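Let me begin by presenting the structure, written as structure tokens, before commenting on it.
Partial view: only certain chains, each at its native spot in the assembly.
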């Protein structure tokens, strides 16, 4: 299994940033024909998810929906004031696993891979690893 | 790693459909003794989770609970009217990873693997891949 690290710069406190092309390119470089690509975010206030890549309103609706679930202000004790970001990141998760079939990412027609920023703007690291043969 | 695709037909807008037997059968066919089975849903309005398979009321309570978290109607912009389904799917996730120990799925006593339909009824694809040796 080989790992590569990329950097993503985010531009606002909450943002979905598509990283599908970095995932596809790492799969291509690996030469793996059948396997899985592990996309990992080594942060606690950013996560990763799969999401529709056709209509930007879907991303906006997802951030709005998450903000209603987990308000930025609330009965929080953590002094840094970003407790909502920690919970949102845990809800989305820190790993996405993308199947690799015949050397290509087997994403659905409308699926893209997205870094989920919840406490930006920041520079974020993403680890991309390819398993298989 | 080998991948197989199955199809699941869902019968209502929101439904949990158990697919544990397809997972177990693919693990059996693979001959893998120790590894992990990757169950992947290549859609953006359906996901996958692990869930109790003993009492059907648990599935009903989960869908009711998620619907309270993410109302079908709301301040959404996405024109297709299924923004709630996208968020629910991202909350559940698109991959389940099931350990394989001694050639069998190492699920807990009460665990089953479920496709989570949030915008049905539809025909859904599920990819099942087996890693290990």
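Observations on the structure shown:
Chains here go by letter, A and B, matching the order in which they are written, and residues are numbered from 1 within each.
Convention: a contact is a pair of C-beta atoms (placed from the backbone, for glycine too) under 8 Å apart; a residue touches a chain by one contact, two chains touch by 3 or more.
Not measured: the values here are computed from a predicted model.
Of the identical protein chains in this complex, 2 are displayed in place, while the full assembly in this structure file contains 3 copies of the same sequence.
The rule we apply is simple: only the chains that are shown with their structure count from here on.
Work out the mean CA point of subunit A and of subunit B, and you get 19 Å between them. Interface residues of subunit B facing subunit A in the complex, by the touch rule stated above, are 1-3, 38, 40-44, 69-70, 74-80, 83-84, 86-87, 90-91, 93-95, 97, 125, 127, 129, 131. Note for the complex: subunit A touches subunit B at residues 34-36, 49-52, 55, 57-58, 60-62, 64-66, 68-69, 91-93, 96-101, 106-111, 131-133.
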